[in-house]
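All protein chains but one are shown at their positions in the complex.
A, B and C label the chains in the order they appear, each numbered from 1.
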Amino acid sequence: MRSMEETRWSPAATNCFHLFWILLLAASTFLVIPGGLARAEGVEIPNPGADLWREVRQRDATPVPVPAPTTGIDLWREVRQRNAAAIPAGTTQVSGTDSAELINALGDQWRRFRMEQLVPYGGYVLGGMVLFVALFYFIRGRVPIHAGVSNKVLFRYSVYERMIHWFIASIFLFQAITGIFLLFGRDFLIPVIGHGAFSLLASASKEGHNLFGPLFLLALALIFVRFVRRNIYEKGDLTWLLRGGGVIGKKHVPSNFFNMGEKSMFWLLVFAGGTLVVSGLILIFPNFGQGRALMGLSHAAHGITAIVMTAVIIGHIYIGSIGMEGALEGMKTGYCDLNWAREHHDWWAQRCENEDKILSRDQVGRAGVHSPEPAAGQVVEESGK
Amino acid sequence: MIGDLIDGPLWYFSAAVFLLGVLWRVFEILRAGVARDLAPPRAGGSAGAVRALFSRFLPRRSLVKTGKLQLIAGYMFHLGLFALLFFAAPHVDFLEERVTGFGWTPLPHWAFIVASEVAFAGLLLLLLYRLMHPVTRLLSSADEYIGSVLVFVVMLTGCLALARSFEVLRLVHLFSAELLLVYFPFSNLMHAFTFVISRSYTGANMARKGVNA
Amino acid sequence: MNEDFDQGLEVLNGQIDARVSSYFSSCVHCGLCAEACLFYTETGDPKYTPIYKLEPMRRLWFQRHTLRGKVAKRLGLSKEVTRQDFADWEELVYDSCTMCGRCSMVCPVGNDIVYMIRREREGFSKAGYAPEGMKAATHRALTIGSPMGVTLKTLRAVLVHVEKSVGRPVPIDLKGVDYMALFSSMEIVNFPEYIESLSRIFDAAGVSWTISSEAFEATNSGIQIGNREAAAELVGRVVNAAEKLGVKYVISPECGHAYMAIRWEGPNLIGRQYGFEVVHILELLDQLRSSGRLKLKDKTDTPLTLHDPCQIVRRGGVIDQPRNLLNEVASRFVEMKDHGDMNWCCGGGGGVSANDRAEPLRLKVFQRKKRQIEELGVDTMVTMCANCRIILEEGLEHYEMDTEVKMKSLTDMLAEHLEPSPG
Partner (left out) sequence: MARMKFYCDAERCIECNGCVTACKNVNEVPWGVNRRRVVTIRDGEPGERSLSVACMHCSDAPCAAVCPVDCFYTTDDGLVLHDKDICIGCGYCFYACPFGAPQFPADGAFATRGKMDKCTFCAGGPLEDNSAEEFRKYGANRLAEGKLPLCAEMCATKALLAGDADIVADIYRKRIINRGASVLNRGVSYQNATLRSPSGLSGRATSKE
């Protein structure tokens, strides 16, 4: 006999995860971005044209002094103090991006963002997530299929869908690991393995990260095209959100093929993944002449979204593997247990039942050997569209 | 040092195993021979053999739709691998130094990387297809998985050594390539050579019957 | 036939020649052949993947013809091929393969999978793992002379009707004529009008022909079950009869595997070339048409399509002739989506039609043909294989399509459109 406590809490606990991600995303956005912005506002880049326009708009006829060093001694002082605002644009005989700029205005801010915010807070977020998941597992345990594993299954993911899922998963995992090496390796690995060995590892990580990056774009595009229709928000999703994915009211909130949390995960993947791809491409194609400022900003965006995305994926991996009974089955074999579907995607399960799409495990055969795909002449409509 | 071993003796050993192994396998196949076809042919077999050798590079139209996943991934992998194996600058240098004695124009660096990306995507998708599709999962034995993983490892170590500035990374890549070379003749990676024999036999036989195979 | 597992294994091993060896070496188990096989596409069961049907043979090849396999076997890493394997694979080798050869056309490395199935059956039948229906048919062919038990007496009874209808005697055992005609039992029993059509056309075209009372049966159960000796015996009967009558040509009838047996396998089975040539009836008719001896009239405007019998078209090379002929007598001939050398099998070839226990599976995979017909929306289907015709008729009946779709023999159709010779 299962205890009442377990029965009442487990579905809610699952959904608690999805809610946690959304909060995490929001929180991290507010945490990290304003710092960067505040600093960005402190910079004044001389812009006579804009100044003139401002004066005209404000009908202000008073001359505006532009701090500009005239004598060599002042110029040198401003350069030494990295005061880009005081230095007018220059020219140089030396070719190269930004080489006519005496001072890189955003350089120091980028440094502070990376060293004082991204690395420490990123570490806290990722470490915290791992800790959270571990605690969750030890306190709540695995979410079981309450009605037990049945002898019936529903067709959930086609071969192609499973392929592209594991395709993006393997690329993401590789990118996350190499990215983590590059971000935290100096603090955690150099003390352990030394400079030489870490440099080797970092070089390998960097080359691998740059090479696999564009593949993530391909994978993301495949995932988007295939799953977007099932991830459009619908009526019940608001209820799901209002009841905190089942946390409030302590019972399962009905959902379709994907629930609100999964849909949010999808859209997060699309937008955060899109940001990762765009910023990543800006960073790995320096040959198009983009300057340090754009690349610094891209790096910041890349770092923030990567941390958020990795934290969310840690939760996703947890729920998909040890966190919930029956969750991995669908992505592994293509079929999910009927009872699992009823407990987590009841509307979808109900529709499958109505449409007589329930298969017995015998029909499915040796672990998903039989596959009712279009090629089999028995066209199974992909559910949840 | 282990590096010298990998770069020297082990390389020559694996190259020798590869070369002799491939020759042995081809001999092993042809040894059994084929009985002469006594039925009066409609057309000569040699032309058919050559035709099949090339025509099978393209899929039959009726298979394009149902087999598109394997076909796309398969083309990506094979074309990408071919380009990066024979036209990447480091490989051209290596082949010139160790094998051919002459070099040829390599791909520009970006094209080399694009080729490896295409090959990686293809190989990953093919491997996943193998794992996911009931047919390939049933058919596949350890041989296919070992072969795929070895090729993947060689490509991955190569990609990690792209900076060409760490000797250790180059040696890791070379070592994994040596493993692949030794494994190659004893596995169905041999299809890279034997497809010529298979297509020729089938093409010749079918051509004698008057069918374009 | 004495059956023995160990002998079967040795026979199977003996069947591994350079072609088989190169095919197994080249196969990377990509699974594309599955998409070409109607047994896979219609059931979705991966065990019907063509190359999987060769697993026992592949394992034997691996253990006896490759260095790695020899080592693996000694180390116990590769399992011995056992009786149980043969028993498990019997269904795959016989019931679920019509030897249609579609898989051989699509294999990226160019493996001729059917070539291997044909050879695998040699080992299986020797070991005694063949369907009872096929064993019985082979036995009848060897003892009575026909897999369906048709005797000379039966033929003579049919010929009486034919002669009455045509109004001329059918030549039997005539020496010195050009052509000797063969029939399949199926034609004699179910479609005697073929003999009638033949007689009319030959009369009109002025072809000198005969039937041998010693060998009129064209079918060859031996090549279906995979028994070289039986197959050679059956081919030998025809060759002896033809050479005794001194004909220049032997006509293979509207039967798929009969053409394969007498035209392509025969000389290799008896180990020598014939003293005559083998032509398929449609090859001959097209030849007569192009030389102007066969005159046809009144094109029908009924929409119709052509079902290509695998052994005649894809595996036999008679591809254009039936189309040339059909275009002479039909103005609205349309091709199915996959036709010619990529046609879909009716599901009854390769001995499957003689194998009673395979019937449910055969009817299931008939859905492929059914869909093809439905896609086209044509209500007349012409073919040139009596076996295909009977299988198609049965399939149509099973799916209650027999009222909409009619089956026709191409030769019969030509006979209907025959312009009487002026002479």
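Keep this in mind: contacts are C-beta pairs under 8 Å (C-beta built on N, C-alpha and C of every residue); 3 or more make two chains touch, one makes a residue touch a chain.
Model, not experiment: these values are computed from the prediction.
Considering the entire complex, the omitted chain makes contact with A, B. Only one of the listed residues, A:H146, A:R292, A:K332 or A:R351, touches the absent chain: A:R292.
For the options A:F198, A:F216, A:Y318 or A:W348, the residue in contact with the chain missing from this view is A:F198.
On the side of chain B, the interface with the absent chain consists of residues 109-110, 113, 162-163, 165, using the contact rule stated above.
Those residues of chain A that touch the chain absent from the view are 48, 52, 55-56, 61-66, 68-76, 79-80, 82, 84, 87-94, 96-104, 107-108, 110-111, 114-115, 182-183, 185-186, 190, 195-196, 198-199, 202-203, 206, 210-211, 283-287, 292, 295-296, 299.
Criterion: only the chains that are shown with their structure count from here on.
Chain centres defined as mean CA positions place B nearest to the mean of all protein CA atoms.
When the C-beta contacts at A-B and at B-C are tallied, the pair with the greater total is B-C.
Centre-to-centre separation of chain B and chain C, using mean CA positions: 37 Å. Listed for chain B are residues 66, 133-134, 137-138, each touching two or more other chains.
The set of chain A residues that touch two or more partner chains comprises 369-371, 375.
For chain C in complex with chain B, the touching residues are 16-23, 25-32, 34-36, 40-41, 46-47, 49, 51-52, 65-68, 104-112, 115, 263-268, 271-273, 277, 314-319, 337-338, 341-342. For chain B in complex with chain C, the touching residues are 24-25, 28-35, 37-40, 42, 52-53, 56, 59-63, 66-67, 70-71, 74, 130, 133-141, 144, 186-188, 190-191, 194-195, 197-203, 205-206, 209-213. On chain A, the positions that touch chain B within their shared complex are 159-160, 162-163, 166-167, 170-171, 199-200, 203-208, 211-212, 214-215, 218, 334, 368-371, 375.
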